[in-house]
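And then chain A:
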Amino acid sequence: MQLDPSDARECAAALRSAAEARQTVRVRGGGTKADPDEALPGDAVLRTRGLSGVVDHVPADLTVTVRAGTLLRDVQAALAERGQFLPLDPPHGGATIGGVIAANSNGFGTLRYGAVRDLLIGTTTALTDGTLARAGGRVVKNVAGYDLNKLLVGSLGTLGVIVEATFKVLPLPATRGASVSSATDATSAFARAGAIVRTSLRPTALVVDHERGAWRLVVAAAGEQAVVDRTLREAGGDHVADPDRLLVPLRDLLAAAAEGAVVRATIPLAAQPPFAGGVSRLDGFERLVADAGTGIVHVHLRGDDATIAASTVAAIASARVLGGSARTERVAPSLRRHLAALRTEPPGHFLMRRLKDAFDPRGILEPERSLA
Partner candidate 1 sequence: MTIPLHGLADHGEGPVSELISRCVHCGLCLPTCPTYALLGVEMDSPRGRIRLMKNVLDGRLEPDAAGYDDHIYKCLDCRACETACPSGVEFGKLVEGARAQIERARPRSAFARAMRWLVFRQLLPHHARLAVLARLGHLSKRLRIGTLVRPLPLGRRLASLLDLVPDRAPSARPLPASVAAHGAVRGRVALFQGCVMRAAFAGTNLATARVLARNGVEVLVPAAQTCCGALHVHAGEPTDARELARRNIASLEALDVDAFIVNAAGCGANLKEYGWLLREDPDWRKRAERFSGLVKDAIEYLAELGLSAIPGSLDATVTYDDPCHLLHGQKVRDQPRALLRAIPGVRFVELGEADWCCGSAGIYNVTQPDLSRQLLHRKVEHIRRTGADLVVTANPGCEMQLAAGLRADGSPASVIHLMDLLERAYGAR
Partner candidate 2 sequence: MATPFVAGTRGAVLHRGLVDLLGEEQVLWQKHDLQLYEYDGAVDTATPDAVVIPRDTADVANLARFCSEHNVPLVPRGAGTGLSGGAIPVEGGVVVSFARMSRILELDAANLRAVVQPGLVNLHLSTAAAPHGLYFVPDPSSQKACTIGGNVAENSGGPHTLAYGVTTNHVTGLEIVLTDGTIVRLGGKAHESEGYDLIGLFVGSEGTLGLITEITVRLSPLPEDKRTVMAAFPTMDLASEAVSAIIASGLVPSAIELMDQLATVAVEASVGAGYPLDAGAILLAEVDGPRDGLDDHRARIEELCRANGATSIRVAETALERDRLWAGRKGAFAAMGRLAPDYYVQDGVIPRTRLPDVLRRIAEVGERYGVRIANVFHAGDGNLHPLILFDGSLGPDVLRQVKAAGVEILRACLDAGGSITGEHGVGMEKNCELPLQYGPDDLAAMLHVKRAFDPAGLANPAKIFPTPSRCREFSLHAARSV
């Protein structure tokens, strides 16, 4: 069954009807995160693409309010007409705003601009009781009531369906640029990245890329010419005028990798060299892309199922030992069974369970994805 609400109220009503009928619901935005076989035959699929369009953009306030089914690339195009942009650069321009929030989908710009949770200032969410709950607002600073926006970021549609969102936006930078240089090993690549993190240069990307024995450091900068020039000078290496030429392939390659498994680890900054060094020696290691300013490291593993399963377990264990966490982001269906045992309950799991039960007492939303 497909649900295609055309406005927020319809969306809430559809959820309420589904809840009353105890009908499980999968939420689908751009479909960029959904695995093909994810929706089970019994599930209803709620598509948010009908909830689209920019509601309000006030350039002088540096805020934009959009309906959740709007494609990120359409939002960026609308903002660009007024010389502004939403500083989020997740993989897949085809993702919807709601999907970006629900999946907490970020790119390399986090170090400079913050992640989804830092830029999102208001939401309206359809709940399974048929109500629309607002949180935050349209002002950039707001501590009235609980910050439900934070709860929604990364909740994968398990608590409600985001129908509208307000973000902080920024003026488009005057200049952009990037550089790429090679490094001898993980230690030196991350040491150079770390040195840049400790300056006030605030690059828009700081990526350590490792594949086939080679280590590369990619640095991107945006803003005033003088600062961009200095950032790239300090980064060293070869300059590239269009940062996207370097960054988009790095970002999308892993997200799009259908073969094998992608492990996404979030680890303390100083744990990156040992982690990267360790996983690069695992069987089936294909590539590592580390956002060196935040410690979010993607690892692509390939090979037969047994190899991938063993290396995935090793990579996740290594992240945990180093004080972080990790999960598989993409994994072939045949591998899921092997990795099921890896699921652990995160700290505060019982609180997450209670939240899930409160927001979705009948458990109809995203049954397979419950974070709790």
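Regarding selection, all candidates are chains of the complex that A comes from, given by their letters.
Operating definition for what follows: a residue touches a chain if its C-beta (ideal position, glycine included) is under 8 Å from a C-beta of that chain, and two chains touch if they have at least 3 such contacts; residues count from 1.
All values reported here derive from a predicted model rather than from experimental measurement.
Candidate 2 is the one that touches chain A in this complex, out of the options 1 or 2.
Chain A contributes residues 58-63, 83, 104, 110, 114-115, 117-118, 125, 127, 131-135, 137-151, 153-155, 170-171, 174, 197-202, 224-227, 229-231, 266-271, 294-296, 323-325, 327, 346-349, 351-352, 354-355, 358-359, 371-372 to its touches with candidate 2 in the complex.
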